[in-house]
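Note that one protein chain is taken out, while the other chains of the complex remain in position.
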Amino acid sequence: MKILIVNSNTSPSVTEAVAARACQAAGPGTEIVAKTASFGSPAIQNRKDAVIAAHATLDAIVDCPEGTDAAIVACFSDPGLWAARQSVSFPVVGIAEASFMTACMLGARFSIVTIAPTTVPQLRDLVRAYGLESRLAGIRAADRGVLESHEDPHGTREALRELVDLAVSHDAAEVVVLGGAVTVGIADELSRCSPVPVLDGVVCAVLQVQTLIGSLSNRIARKA
Amino acid sequence: MKILIVNSNTSPSVTEAVAARACQAAGPGTEIVAKTASFGSPAIQNRKDAVIAAHATLDAIVDCPEGTDAAIVACFSDPGLWAARQSVSFPVVGIAEASFMTACMLGARFSIVTIAPTTVPQLRDLVRAYGLESRLAGIRAADRGVLESHEDPHGTREALRELVDLAVSHDAAEVVVLGGAVTVGIADELSRCSPVPVLDGVVCAVLQVQTLIGSLSNRIARKA
Amino acid sequence: MKILIVNSNTSPSVTEAVAARACQAAGPGTEIVAKTASFGSPAIQNRKDAVIAAHATLDAIVDCPEGTDAAIVACFSDPGLWAARQSVSFPVVGIAEASFMTACMLGARFSIVTIAPTTVPQLRDLVRAYGLESRLAGIRAADRGVLESHEDPHGTREALRELVDLAVSHDAAEVVVLGGAVTVGIADELSRCSPVPVLDGVVCAVLQVQTLIGSLSNRIARKA
Amino acid sequence: MKILIVNSNTSPSVTEAVAARACQAAGPGTEIVAKTASFGSPAIQNRKDAVIAAHATLDAIVDCPEGTDAAIVACFSDPGLWAARQSVSFPVVGIAEASFMTACMLGARFSIVTIAPTTVPQLRDLVRAYGLESRLAGIRAADRGVLESHEDPHGTREALRELVDLAVSHDAAEVVVLGGAVTVGIADELSRCSPVPVLDGVVCAVLQVQTLIGSLSNRIARKA
Amino acid sequence: MKILIVNSNTSPSVTEAVAARACQAAGPGTEIVAKTASFGSPAIQNRKDAVIAAHATLDAIVDCPEGTDAAIVACFSDPGLWAARQSVSFPVVGIAEASFMTACMLGARFSIVTIAPTTVPQLRDLVRAYGLESRLAGIRAADRGVLESHEDPHGTREALRELVDLAVSHDAAEVVVLGGAVTVGIADELSRCSPVPVLDGVVCAVLQVQTLIGSLSNRIARKA
Partner (left out) sequence: MKILIVNSNTSPSVTEAVAARACQAAGPGTEIVAKTASFGSPAIQNRKDAVIAAHATLDAIVDCPEGTDAAIVACFSDPGLWAARQSVSFPVVGIAEASFMTACMLGARFSIVTIAPTTVPQLRDLVRAYGLESRLAGIRAADRGVLESHEDPHGTREALRELVDLAVSHDAAEVVVLGGAVTVGIADELSRCSPVPVLDGVVCAVLQVQTLIGSLSNRIARKA
């Protein structure tokens, strides 16, 4: 199985981190092909970045390697997701979407814990676009920029850990979704010490595309 | 991996059909253990049946075989699902829930096509309980009882095929979910000839519990 | 008029308290027949308890005494209510439902004040299932278990009084519904000293079944 | 018990019919005092009529006879209801509100069947204002003016009977509310021959104000 | 162009302030005709005031000067607006409606900052009646009566300024609407020193009626 994973921003280091986590989640039988957006911004922090990222992501998916079985949009605002889905014949999931849907199968209400407060209004719009307002316990953001959080991984982790605790104790979240590609790997650590599951969008997305391929096997078979 | 699949009604023939489909979907590495509800009704056709089925399903899941990694509620009203989830430490999914969430990752709006018109109000309640009203294109039911449809599989299939076509052409459904354990196997056939994917709840549920186990591996590992 | 009131938990002392309050509310012309759930949990504190209680409650209502004119589900999560309604020809109300609907006719928004924080997510689901999210001012819970609150009635009352005040001053509640069978009798006391009405679910339910019987008299008459 | 019932339009014949039905529903122990709006329109058919009716209704309730225990707004758009409620210390209900809330305790979804198509958008707004959109199966209107329906009671009754049947068979209504003061008395007849209950707003309102008085007796007692 | 602006309360000083602001916003080519409600309350502070104001406002608009091209309801609960719209052939807007709709074209979510806490529940109802719940960031009220705020304009302004800041920093409002006719002129000052636009309802309404007249010119032309 060949899965294309597209980092919607232009930072190759994020692509590498995301690809590494995806490989780990996918297991030996699956090939992960990672691509970095060929234009746009090094971090998706506002609506303008997201619009350009949507175009770059769509291009990367439409221009996929031969034999691609599925694609993942690895950016927590899922830029270009529904358009990509209409444009190719294989399944496409976004890391935000995959983690929200997975969360809904683990508990009654989920919270999003993320880094930059500036992204909160867009995350709220995203949850609403997916129709999941009534499943959302809350959104909590650390008071940090996306890029600066790269430079202080330890402080970032501690800040997120506190927000996860607040999401559980104050918002009654039964599951927490960690938002932002920069948080790759942190979810594992937080999940181990939290009373509720803490989901990593990249892991959820890799697993969900495998599920989608399986769900569609009755159709895909026909074409063979 | 050991997955417990509980048929919430008391008909062993349905359990067998469901288990066979689940085995096929799960692949060789997974053990499927099927259980029939130990009390209740031979078919879940109204709210009373569903309440008793919820209790029987919950009992069956709480009293699971040693080493169970996940459980599936194999009844299209997901009786007892959220309670079972609170009661055991492994993931539990329902076939309705799993197919709705899977459908949402395949298209903007999904339709449910099912057999008995009497179940439509409860399905509407279920979609609302999951918060997915805005993702629902519509619900269409054949004019048949659940049990009688067992006796006329060909007629049932034709009736469902027509409803799938109407869901696409009139309700703009981008995905169709086939409702009711009795429809096991029919989805494959309909999906092959439909312009949109037709999902089978049992297949979706088997794949989704595998995804949930993967998503939670960061927590499960800790306990080992 | 004969009204069956079912305590969905297995504590006879709760049944007695509920029956006493119901008799008082019903007035001399009405016979109250009280039943305790024949299986399940001594207090309904989570979704598992509620699923089993739904079955026990449904059984108790279906197996009603001859001449029953209406039934009441006396448990603040209304377990089995809609199923019971489909299963018998007389009206059935739940104490949560009856108090919510009554509250909506007394003010623009109501708050729920209850004992155990663990029940809050399920209460939120219940309000949503009844379609009344936009009428809900908020839910506030004392930080107590249901059973321990039996042992400290004075402390419980004081805790609830404070929450009622907060519901009015902070959430702009125009009516307060007191949740939980254990609160029987407390509502009267709180209502007397609160700026807004404080409703008792048992009282509301007794009065509402009388209303339902009256509303349906045009149908019931036909059968006579 | 003294209940003031206000006909929000200026037609004394409607007041009489409404009062007669209310007396019948209230039983011997209750005094019904009926008032006709002192200004406004002979039938409430549009938003302008409703605004003026709200003022007239509010005046009539504020200027109530001494010893009034509760008031009813007897017009199916409940003009001035929430304002009246804020202005007097006794309970006030509207016939639309009372029938919607009663309907919600009898079934999962209710339909409104009414006379004039011109009132449908306002009824939709009313259901939304009460927060009950998710409980509404549909609204169906006969193609008649309110006044002309007075002149052809038989034809009106037949038209409404057909709409009730459609509400049940097509919209899956589990209860039907008959809208419009002009339909007084018709509900009884339709309810007798329909598979689901058909509610009369005036009857529901009389019974609901009795319920509200009972629910508030813990407060009212204090003042004595 | 002749615009009728109706102050729904009976205070001529408010009418004057509103008319002055409207003239300033309208520019030289437009004639503003201001009317004070001929009956009702000197300030609209509860639902009773609003019901009577709706009637007075409707009367004032229906009885408009010859040649009126549009009308404005200058009261922040828009009393009688939809009824007035049905009753005359020219456009009518309310200052709350106009500012909400304008705000939605300036940012993703808006907050309302107003004077009297007693009006908050009705403002919440109003936002819901317009369907804009998902666009509302929040409502914040100073702890003042409407009339007393007239007497301390400086204190009122400072209180509102703080609330605007909280709306931006805590509720993530991207636009703020200043509620209440008494706030005329304050918006300008606050907007100058706030990070987000602060809208004045009267200004928005004057501009929106001009827009409506333009939008309808294709119809109005026909009658000439």
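Here the chain labels run A, B, C, D and E in written order, and each chain numbers its own residues starting at 1.
We take it that a residue touches a chain if its C-beta (ideal position, glycine included) is under 8 Å from a C-beta of that chain, and two chains touch if they have at least 3 such contacts.
Note that the structure is a prediction, hence the values are computed from the model and not measured.
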Going by the stated contact criterion, tell me the shown chains that border the hidden chain. A, B, D, E
Could you tell me which of E:I3, E:A71 or E:V93 touches the chain that is not displayed? E:V93
Touching the left-out chain: which of A:A129, A:L166 or A:I213? A:A129
Considering the complete complex, of A:I3, A:A50, A:V127 or A:C204, the missing chain is touched by A:A50
Identify the residue among A:M1, A:V33 or A:A83 that touches the chain left out of the display. A:A83
Touch residues of chain A, complete complex, unshown partner: 46-48, 50-52, 54-55, 58, 62, 80, 82-87, 125, 128-129
By the contact criterion defined above, which parts of chain D meet the unshown chain? Give residue numbers in ascending order. 120-121, 125, 128, 133
Sites on chain E contacted by the missing partner chain, in the whole complex: 25, 82, 85, 91, 93, 97-98, 101-102, 104-108, 130-135, 187-189, 191-192, 197-200, 203-204, 207-208, 210-212, 214-216, 218-219, 221-222
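Basically, only the chains that are shown with their structure count from here on.
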Chains shared as neighbours by chain A and chain E? C
Check the residue numbers that chain D and chain E use where they touch, and answer same if over half are used by both copies, otherwise different. same
For chain A superposed on chain C via Cα atoms, how large is the rotation, as a multiple of 5°? 120
So, what's the distance in Å between the C-alpha centres of chain E and chain B? 52
Mind pulling the chain E residues that touch 2 or more other chains? 125, 128
Category of the chain touch graph - line, ring, star, complete, other: other
In contact (per the touch rule at the top): chain pairs: A-B, A-C, A-E, B-C, B-D, C-D, C-E, D-E
